[in-house]
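For reference, the structure discussed in these notes is given below.
Note that one protein chain is taken out, while the other chains of the complex remain in position.
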Amino acid sequence: MSYNTFGHLLRVTTWGESHGSALGCVVDGCPPGIPLTADDIQVWLNKRRPGTSAFVTQRREPDEVRILSGVFEDARTEGQVTTGTPISLMIENVDQRSKDYSEIARSFRPGHADFAYFAKYGVRDYRGGGRASARETAARVAAGAIARKILGAGVTIRAALVQVGEVKIDRSRWDWTHTLQNPFWCPDPQTTPAWEQYLGEVRKRGSSVGAIVEVEAVGVPPGWGAPIYAKLDAELAAAMMSINAAKGVEIGAGFASAALSGEENADEMRMSPDGEVEFGSNRAGGILGGISTGQPVTARVAFKPTSSILNLRRSIDETGQEIEVLTKGRHDPCVALRAAPVVEAMMACVLADALLMHRAQTGGGSFAPGPGASART
Amino acid sequence: MSYNTFGHLLRVTTWGESHGSALGCVVDGCPPGIPLTADDIQVWLNKRRPGTSAFVTQRREPDEVRILSGVFEDARTEGQVTTGTPISLMIENVDQRSKDYSEIARSFRPGHADFAYFAKYGVRDYRGGGRASARETAARVAAGAIARKILGAGVTIRAALVQVGEVKIDRSRWDWTHTLQNPFWCPDPQTTPAWEQYLGEVRKRGSSVGAIVEVEAVGVPPGWGAPIYAKLDAELAAAMMSINAAKGVEIGAGFASAALSGEENADEMRMSPDGEVEFGSNRAGGILGGISTGQPVTARVAFKPTSSILNLRRSIDETGQEIEVLTKGRHDPCVALRAAPVVEAMMACVLADALLMHRAQTGGGSFAPGPGASART
Amino acid sequence: MSYNTFGHLLRVTTWGESHGSALGCVVDGCPPGIPLTADDIQVWLNKRRPGTSAFVTQRREPDEVRILSGVFEDARTEGQVTTGTPISLMIENVDQRSKDYSEIARSFRPGHADFAYFAKYGVRDYRGGGRASARETAARVAAGAIARKILGAGVTIRAALVQVGEVKIDRSRWDWTHTLQNPFWCPDPQTTPAWEQYLGEVRKRGSSVGAIVEVEAVGVPPGWGAPIYAKLDAELAAAMMSINAAKGVEIGAGFASAALSGEENADEMRMSPDGEVEFGSNRAGGILGGISTGQPVTARVAFKPTSSILNLRRSIDETGQEIEVLTKGRHDPCVALRAAPVVEAMMACVLADALLMHRAQTGGGSFAPGPGASART
Partner (left out) sequence: MSYNTFGHLLRVTTWGESHGSALGCVVDGCPPGIPLTADDIQVWLNKRRPGTSAFVTQRREPDEVRILSGVFEDARTEGQVTTGTPISLMIENVDQRSKDYSEIARSFRPGHADFAYFAKYGVRDYRGGGRASARETAARVAAGAIARKILGAGVTIRAALVQVGEVKIDRSRWDWTHTLQNPFWCPDPQTTPAWEQYLGEVRKRGSSVGAIVEVEAVGVPPGWGAPIYAKLDAELAAAMMSINAAKGVEIGAGFASAALSGEENADEMRMSPDGEVEFGSNRAGGILGGISTGQPVTARVAFKPTSSILNLRRSIDETGQEIEVLTKGRHDPCVALRAAPVVEAMMACVLADALLMHRAQTGGGSFAPGPGASART
């Protein structure tokens, strides 16, 4: 992690502002020979795209990705593959409305990064939030698509919203299929209409709410991650907290761990009938000592409410004058509705990086306790 | 963050196992000319030391630190100062009881990193948890002492426990002075006896519980941290999650942000009578867009219960045999009781690194909106 | 340095292949508030551009650079300045002739990276050398333009060729003005016609030769660079050796140091009449202990002959068949003729990075021995 690059061996450098001509990223360190076309990336970008429901920003962006480097035809398969050189991805900004920004150009919008950027840099691109805009996450999703390719079919990553504002799902009704059938990434069919009504009211009030996204990665073998400061959970924490509006990250039982007993917390192990390692529970979220155990890697990320609201709030401007601010125009009652694909992408990037790091240090050999055994949940 | 090093410009590389001859760290990138003696570090180590109350491990370690390099007499002051070269710190292990480990040498203790280390490396130092032992955090605390020196007197960092097991403090009774007067880092005088009784019972049952540590840094000027992947909150998240037994990190309102309204969440700004920036609340935890705002930087870290308990748990061994495991000997009902100094140290290291990063890119000039103004809470 | 990124705090990530749609770089860590337009970069790119004389590749590339992010209008000056966010630069490839590559697609050209890339990656973009093409250096020159802006007017960087094939200049006739008046970056007016004739003959033979580039940076204050592994000379060595066709790097007296006496080698110091530090010679090349001394930083870089020649050479192809290879078409008798701007750019990038690193650790305060003194040559 440094400024605008994340990852150690799979290094993703993103660039671009909300209302610049384009945004994109350079994905460096990708293994060679992996089939990759723009379509492979586009499919994930489409899931994150603005304007997909009445509850997300109505900015109309096709978010069409171009691969500018790092791929070439494979003589053997005649398909396009990665070459091991940096993959440059670019998404042009289309709907950066050339509106009059004079009103907000010198104002610090509460909850936004306006004041902090100005305090740090003394200059900022105020149009649509500039670099601090959630548009930057399109580059993450594009990079995540490449990370998924590196991980291969053995690892499944999927996210869902488990809380919107004050309304939580009922986990007993969890249905992954349903998450893809509603605009809220809601895994609980009975909660979906409740969120729809709730968010309609929030929007009508010109207000906003936050949400909590849960993500899991199934199929991660034991051994990924590394003590002490490249722990898989520490990498995930940084990756998730770097997403716009994120305010909290937890792994496995997370904050609830505090109130568990030692007996509840320590997931018991046993051998399955066919000789594989099994755990009796997954309070650890698939990570012990910073290293994957073979159980699903699970995390939750808390997002704060959209800072742009239609109601007046007190603030100041660049000259130190007290002002009142409200956000006109496109309004997004819950920015976290579009966070699920981003959370998935960051999980994919962290895991692909961990795979490469693990392969580097150990050769990648997987563990088998006893004859014929391998780790699974 | 990489394997055993954290930080970008203030780089801390720790080394050592629980029962090796010594542990320590190399602190690289420290500015020159900062007065530093072993005593300056020892005072913080003493706060983390084992054996300080009936409720923490009874291992007897003086944790005496030696400075092996990176300091020299300053001709002008005749005191010892940092020279800008790497500071090597070493703490010898004294009380690594040479007991018989044959019983646990091949067993995977539930909740511990035993299985994960073995799966990754195929070999592990099983004595006292080896590298995964919380003894490693002594090196962090030592490094944190140097980080505090870099930050100077203007930044105050302090931590407290706000929940132990199921028992939370009453925040209305918060008293920082009290935290230093009880073995639980408890800021609420009325909760202290409750925790004492509660933990006594937990210990009697041979069980354990987790806890939540809250930390704040007051005096951080606006402008530290950097978008997008070196966000101050992302750095904090990684640093905190890298601590042993940490399972969750939140900044400001954290997970509670999800249920806030946009109005509640976006901290309003105004000018103080003497022309400084003031915020009406601190839901952001002092960080917007990954950059400090001048408000106190606040975070909470959740710790899971001690994995070593006196009660039998099912597990497996290296050969894939099913076994039952219990931890004999020294027993620690709440490992998080000793986490507060470690959380403080990680906050100090992250902030000192952010200071250097900020100074590098911007020259370190601080922001003043309007004439004579500066940011404060 | 890592894969496709160089620099610690001023981080330059380049991407692109010779015959892809575009190439470019992301410059991260640039201080904010620096005036920067595309023209500021274009002027340096024009110096490196192909097709500028009969002795360099006749590929016709306008090498027009676009700034895609990281700049914005400064409200105070109404000019465009850096914002502190990543600066994405893109240069479209125009003259990537869509010729038939079937002949060389499976061949390993001697002296080229063909075999090594294939051995490493199993796949490669063979068109025009792909990623290994010297076209990548356009991105370095663009980044170098930004680095020069960071360094400011106080630091002057300039390069010249001192040897082409077997023909060396006479240093006693050194004239910096002349270097900009001939296509060979030759500082010796009497050597220029000799090189012209010599290279004409080399070209007629379908052969090629190498060259040596010398570079100096005047105005670097004492204190930049850092022991032990971020030594300014070590950084320069890596940066220069990363340039295509570079085979050697030396600082100051370089390889000739071996035959110096200790008396000759150790540059004496004295105070100038106006109280500044002066050196009696500059065998050190402006660097002692890896740290700048205030003298000009000087280096030389050796480049091998262009590997593409018109004469048949023995080689093998991807299937292990023995073949004979020659390069048809555009031919470049001395690739190093275009290296001078690249060497300058790498010097600029290393120095700007060193400036930021120095400012981070020390605050950037410069040294003055005794009252009113400062270091100079």
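Read from first to last, the chains carry the letters A, B and C; within each, the first residue is number 1.
In this section, contacts are C-beta pairs under 8 Å (C-beta built on N, C-alpha and C of every residue); 3 or more make two chains touch, one makes a residue touch a chain.
Everything numeric here is computed off the predicted structure, so don't read it as measured data.
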Taking the whole complex into account, name the chains on display that the unshown chain touches. A, B, C
Specify the residue from the set B:R59, B:K120 or B:R283 that touches the hidden chain. B:K120
Sole contact to the chain not displayed, among A:G16, A:P32, A:P110 or A:G144: A:P32
Touch with the omitted chain, as defined above, among C:H112, C:R127, C:R158 or C:H178: C:H112
For the chain not shown, which residue from B:G70, B:P187 or B:G210 touches it across the whole complex? B:G70
On subunit C, the omitted chain is touched by residues 1-6, 8, 14, 108-113, 115-122, 131-132, 136, 163-166, 202, 207-212, 222-231, 233-242, 246-271, 275, 277, 280, 283-285, 287-294, 302-309, 311, 313-322, 336, 358, 362, 365-367, 369-371, 373, 375
For review purposes, identify every residue of subunit B that touches the missing chain, sorted by number. 2-5, 11, 13-17, 20-24, 26, 28-29, 32-33, 66, 68-70, 72, 74-75, 81, 83-88, 90, 105-106, 120-125, 130-131
Sites on subunit A contacted by the missing partner chain, in the whole complex: 9, 29-32, 84-85, 226-227, 356-357, 359-364
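The rule is short, and it goes like this: only the chains that are shown with their structure count from here on.
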Maximum centroid distance from subunit C, chain identifier (CA atoms): B
Where subunit B and subunit C are represented by their mean Cα positions, the distance between them in whole Å: 44
Cα centre of subunit A to Cα centre of subunit B, whole Å, reads 26
Subunit A and subunit C have mean C-alpha positions lying a whole-number Å distance apart equal to 38
Could you say which residues in subunit C touch two or more other chains, in rising order? 29, 32, 84-85
